[in-house]
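One protein chain omitted, others in place.
Per-chain numbering from 1; labels A and B assigned in written order.
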Amino acid sequence: MNLSDQRICLWLVPVFGVLLVAAFCIAGFIPPPAPTLTAQEVANFYRDHIAQIRAGMIAVNLCGIMFIPFFMVIVVQMQRMANPSRAFAYAYLSAAASAGSIFLLADLAWSIAAFRPERDPQLIMLMNDLAWMSFVSPVGFIMAQNFVLALGIYMDVRQNPVFARWVGHFNILTALLMMPGAFALKFRAGPLAWDGSLAFGLHFGTFGVYIAVMFFVVRSALARQAHEEGHQAREQGAEACPTC
Amino acid sequence: MAAPVHDTGLSVANDAEGNSKRHLPGDANVWLFVIGDMVIFSCYFTAYLFDRGHSHELFLQSQQHLSQNVGVINTLILLTSSLFVALSIQAARAGDLGSASRFLTLGFACGVGFVLIKSYEWFLELSSGWTISSNAFFMHYYMMTSLHFFHVLLGLVILTMLRRELRRMASPRLQFLQIGATYWHMVDFLWIIIFALAYLMR
Partner (left out) sequence: MPHMLTTGAAGSAPTGENPRAKRANVDELICWWSIPIFYQIFALVFGYLTKIMRPPIPGPTLAQDGIIAFTLGNATHMQVGTVLLGIFLGFASMGTGVIVVQMRRMSISSVLPYGYLACGAAAALPGCYFCALLFSVAAFRPDRDPHLIALLYDAGFAGFIGCLGCFATQYVVFAVAIFLDRNRIFPKWLGYMTIWNFVTELVAAPVWIFKRGPYAWNGLLSFYLGVVIFVVWIVCVIIYLKKAISNQPLGEVEPA
């Protein structure tokens, strides 16, 4: 089987991952504006950085969903696992799709906030609140993704498992490390606020490391798949023509 | 066939065509659906009567704006279509597939007639300024008749499928025909209640 499509989806990650981080930096969202800013300060922030925020958010709009094909490569790899059924693979797909749409909501809210900087500062702050809260808080989807992937790995009884067992442990660990993000809904200051060291720093830092590590993990899984299927093709060729 | 056959708890013995050997016409499942649907509709009727009790005058006045004649015509049309569908099933049971198909077509045509007349009636009422938010009576009227309308549209789809079954298959599945007919009779019955509540009780 030709693995080119999976490889292309895999390589979208470094290309667009870098672009996404750059987009957020350009928009001035790293580090995030504090939740404790007043409405006027938030409006000033948007007014002073209007071009950068718009550019950044348009880039995020276009590139944000580019991780979905990578997650779909993982879905395909999960279907290769010798699990009793494909329930986990479908669950992963569903969770990834939901996560994508919520991520886009955040992007839209930022873009709407930046659309008319002369708007009532209370309204801009409302959109800003909505954007940050929907960006930082819904951690359950990536947690569920990691969780079902880990379960799938643990139940993979193939002779040559698709992913090594440590990848399963890694997925569960990163899911737990990303969990503090959910608390950003409640706190306006401190480590659990949307600009806090736990809800933002640990959460997205872990996510970045996770994606980077999974890139290499999936890359080697694809290499193994190519090797296995090359092997299989040769065996079938030998069976078809034993004297060749 | 490796496919597992699961017991649905009805202890139904099926012959090769899946026709039930039970004596209940159609399928126990569709009767469950019919009864459940009627229970749900009765909640809407209860809400209507409750509100009517509260605002008796308002309801009486608003009802005058409905055309009783059109209501009667619609009722007769649906009753006729039910009759045709029943005749169709009877013919199918007797093996006369040609007549069965023709009766079904007539029943379908009546159903389409109902849809057209109801749509036109709504158009007239809306043009006179009576919308769903006009008052409590019209809220109930439009909601109940819309819900029923949706059931009629679904019924037309089902009648089409029944007709295809009659025409295509060498030996059509009687159970399937009976299921469809049961649904259509239910739709007719619900209309009669709506007709009585909205058009007659005034």
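Couple of notes before you dig in:
Everything that follows uses one rule, which is that a residue touches a chain if its C-beta (ideal position, glycine included) is under 8 Å from a C-beta of that chain, and two chains touch if they have at least 3 such contacts.
Everything numeric in this text was worked out from a predicted model, so none of it was measured.
Across the whole complex, the hidden chain's contacts among the shown chains comprise A, B. From the options A:L12, A:I65 or A:I102, the residue with contact to the unseen chain in the full assembly is A:I102.
Set against the missing chain, the residues A:I112, A:V139 or A:L198 yield one that touches it, A:V139.
Screening A:R7, A:R119, A:R188 or A:R219 for touch with the missing chain picks out A:R188. Only one residue from A:L93, A:V167, A:L198 or A:L222 touches the chain missing from this view: A:L93. In the complete complex, the residue from A:F16, A:F29, A:W110 or A:F147 that touches the missing chain is A:F147. Residues of chain B in contact with the chain left out of this view: 1-6, 8-9, 27-30, 32-33, 36-37, 40, 43-44, 47, 51, 132-133, 136, 139, 143, 146-147, 150. Although one chain is not shown, part of chain A still touches it, namely residues 35, 80, 82-99, 101-102, 105, 122-123, 125-126, 129-130, 133-134, 137-145, 147-148, 151-152, 155, 157-160, 179, 181-183, 185-186, 188, 228-229, 231-232.
One rule holds in what follows: only the chains that are shown with their structure count from here on.
Note: centroid distance chain A to chain B, computed from Cα atoms, is 49 Å.
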